[in-house]
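Data first, discussion second: the structure below is written as C-alpha cells.
Not every chain is included here, but those present sit where they belong.
Naming follows writing order (A and B), and every chain is counted from residue 1.
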Amino acid sequence: MDRYKVYILGATGLVGQRYVQLLARHPWFEIVGMAASEKSAGKRLAETGWVLEEPPPPEVAEMRLEKLEADKVPKVDFVFSALPSEVAAKVEPELAAKGYTILSNSSNMRMEPDVPLVIPEVNPEDLSLVEKQKAGRGWRGAVVKKPNCTTTILNLPLKPILDEWGIERVHVVTMQALSGAGYAGVPSVAIMDNIIPYIKGEEEKVVAETRKILKADFDVYVTTTRAPVLDGHLEVVYVDTKRDFGLEAVADSLERFRGLPQELKLPTAPEKPIEVKRQIDRPQPRLDRWAGKGMAVVVGRLRKLSPRKLAMVVLGHNTVRGAAGNSVLTAELMIANRV
Amino acid sequence: MDRYKVYILGATGLVGQRYVQLLARHPWFEIVGMAASEKSAGKRLAETGWVLEEPPPPEVAEMRLEKLEADKVPKVDFVFSALPSEVAAKVEPELAAKGYTILSNSSNMRMEPDVPLVIPEVNPEDLSLVEKQKAGRGWRGAVVKKPNCTTTILNLPLKPILDEWGIERVHVVTMQALSGAGYAGVPSVAIMDNIIPYIKGEEEKVVAETRKILKADFDVYVTTTRAPVLDGHLEVVYVDTKRDFGLEAVADSLERFRGLPQELKLPTAPEKPIEVKRQIDRPQPRLDRWAGKGMAVVVGRLRKLSPRKLAMVVLGHNTVRGAAGNSVLTAELMIANRV
C-alpha cells in the first residue's frame, strides 16, 4: 500500500528524535519532512546532536531540517508535533485550521473539552471528539493530544483496576527520568548525587489529565521528583479501591489487559500493554524500560496492604510510551478506525 | 572534666567511620579502642579504606584496630556498635551481661519490649527501660538501640504533627542513599542510571519501629527504594491528620520543635532538629544533608491536599542523624540524665 505521508515538528529534541526513530522504518508511514528551530534549520539530521542509544536511521539521516513555518508545511496525512508548548500553542491551531491532522506532544489545549487526550488502550473512544472539534471550531483539520508522560504511565494500570474494583483515591510518588525535561533541561551539576523533589507544573497535569482520561472523579495525590536516570519514569502508587480485591486477581487483570490497539494488531501496539513482574526488586528503569519495545508499562511489587488498599510500582519509557510512541499508536488507531 | 572512655565495634564500615568521625573530637568522649573484622585487625585506621569526605581524624588515624573479641574489650563507659546484625546478636548481649553499656546501630533486639529504641528528641523517656532491662535480664550493663535510619528521619517530623493534630494514617515513599547499604552493599553496575524499588526488610522495620517509638497505632504504608545518591534519605510523606490544620501552623510547629537534647544543650544536638525549607525544590540530598551538621532533618514542599491531608518531603543524613549521630546524642542524653 502507499504509505501515509508524515511531517515532524521539533525533530531535534529528545521526543522529536524518538518520533524520527519510530517513524523512519514504520510500515505505514513515510517521513517527508522535518522542521526545527532556526538554529538547526538547513542542517542534515545527522549533524544535529542526535543522542539516542542508536544512530539516526539511515533512511532519514541525510534529510535536511527545514525552518518551522506554518505556511510551508507540505501536504501530509499527519503532522507529529514535539514543539515547546508555547510555540505549539500558536502553530498547532493555525495548522489545524488549514486542514492538518496534528498528533501533538505539547501540553497546550490538552484540557479543552473538544480535544481528545488519548491513550489508545484506555480511552480510544475520545477520538470521536475530532469531529466535534472540527465542527465547533470550523477547522478542516484537528489537534489530537497525548497526555503527560507520567499520566500515561499511571493510567494504563489504573484502567483495569478502576473497571474491576473501582477506585476511591490514589497516592502517587514519582521518580522521573532526565530525558523528560529535554536535552538541556537538567544540568548535570544539579542532579548528580542528588534528587530534585519538584517538577514544575507536573503534579497538576497528572491530576487533571487522569480525571479527563478515566472519566472518574477519585482523588489523585501526586508528588513528582527528578532522579538521575536517563530514561524511564518510576511511579510508586497506592490505590484505595472501592471493593475488596485478591492480589492474584489484580495481577491477572493487569496481565490480561488488552485494548483496541491489540485487537486491531496495530504495528506499534505492544502485545501486552502491561507486564507484571514477580521478582521482588522490579521494575527497574534500566532493566525494564524497553519492555514491549518501550510501549509496555511494567508493574511490580504488587502488595495488599489492607482489604482495599493496593500498592504497586509502575515503570514506563517516558519518551516512547510516555510521548512519541503513544502518538504514533494513536495515529495508527485513527487510520484503522477511519477517524 | 575527665572524658568518658568509649570503644567502637565495627569501626571500618560506613557507620563505623561516622562513629570515629563524631567521637574523635567529641568534648565528652575519648576513643580508647576500636574493633573490626579479622581482615582489618592489626591495621592502622588510616590503612583501612576510609571513604568519608574528610580524612580520618588525626587523633586516631594511627590507632590500630583490634580483632573483635568480647572478652578483650577494655573497661569503658560506652561501647558504640556498628556490627552486622547477625554478629551483634551474639556479641551485644554477652557484653551487656558483663556490664557494658552498648549504644547499638544493629537491628537485632530493637523490637524487644525492654529495649529502648530512642530518638533523643522524640522519646527520651524510653531510656528508663534500661533499668527494667537490667533487672529483668540480670545484666549489669544494657543495650540501647537507635532505630532504622529511615524510621528516625520519618519520626522526627511526625512527632510534632502527632502531638498537635493527631495522625490517622501515613503513606511514605523513600529514595534511600547508597551508604545505607554499607560499603559493598550496592554494586555500581546495579544502580547507575537506575532505581531499585526494594530494600530487604526495610519496610517492615519502619512500620513496626514507628509504632514503638511514637506509641501510636495509626497505619503506616511504606515503599522503600534505593537511588543513586551517596548520602541522605529522601522521604515523600502523605499524612492524614485527625484534625484540620493550617499549613503555616504546621510549618511553625515543625520549626519550633525542640526536644530534651536542645533543652540540655547537648554537644551533638542540632539547634533545630527540624528545618523547614520554603524554596519549592527543596530539600535535596546533596544540598541539604548537612543541615545541623547532619543532625537536623529538613522538611519541604509542605502542601495541604485536603482538609486533613498533609504532604511533605523529608530529608535526613542517613549515617549521621540516621545512625551514628543519633547514638552519640543518645549517649550524651544518658550522661546528662544520669540514666
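In this section, contacts are C-beta pairs under 8 Å (C-beta built on N, C-alpha and C of every residue); 3 or more make two chains touch, one makes a residue touch a chain.
Everything numeric in this text was worked out from a predicted model, so none of it was measured.
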item: Homomeric assembly size (copies in this file), of which only 2 appear in place; value: 4
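As a working rule, only the chains that are shown with their structure count from here on.
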item: Angle of the C-alpha superposing rotation, subunit A to subunit B, to the nearest 5 degrees; value: 180
item: Whole-Å gap separating subunit A and subunit B, where each centre is the average of the chain's CA atoms; value: 41
item: Partner subunit A, residues of subunit B touching it in the complex; value: 171, 173, 175, 192-198, 219, 221, 223, 225, 227-230, 234, 236, 238, 280-287, 300-301, 305-306, 309, 311, 313
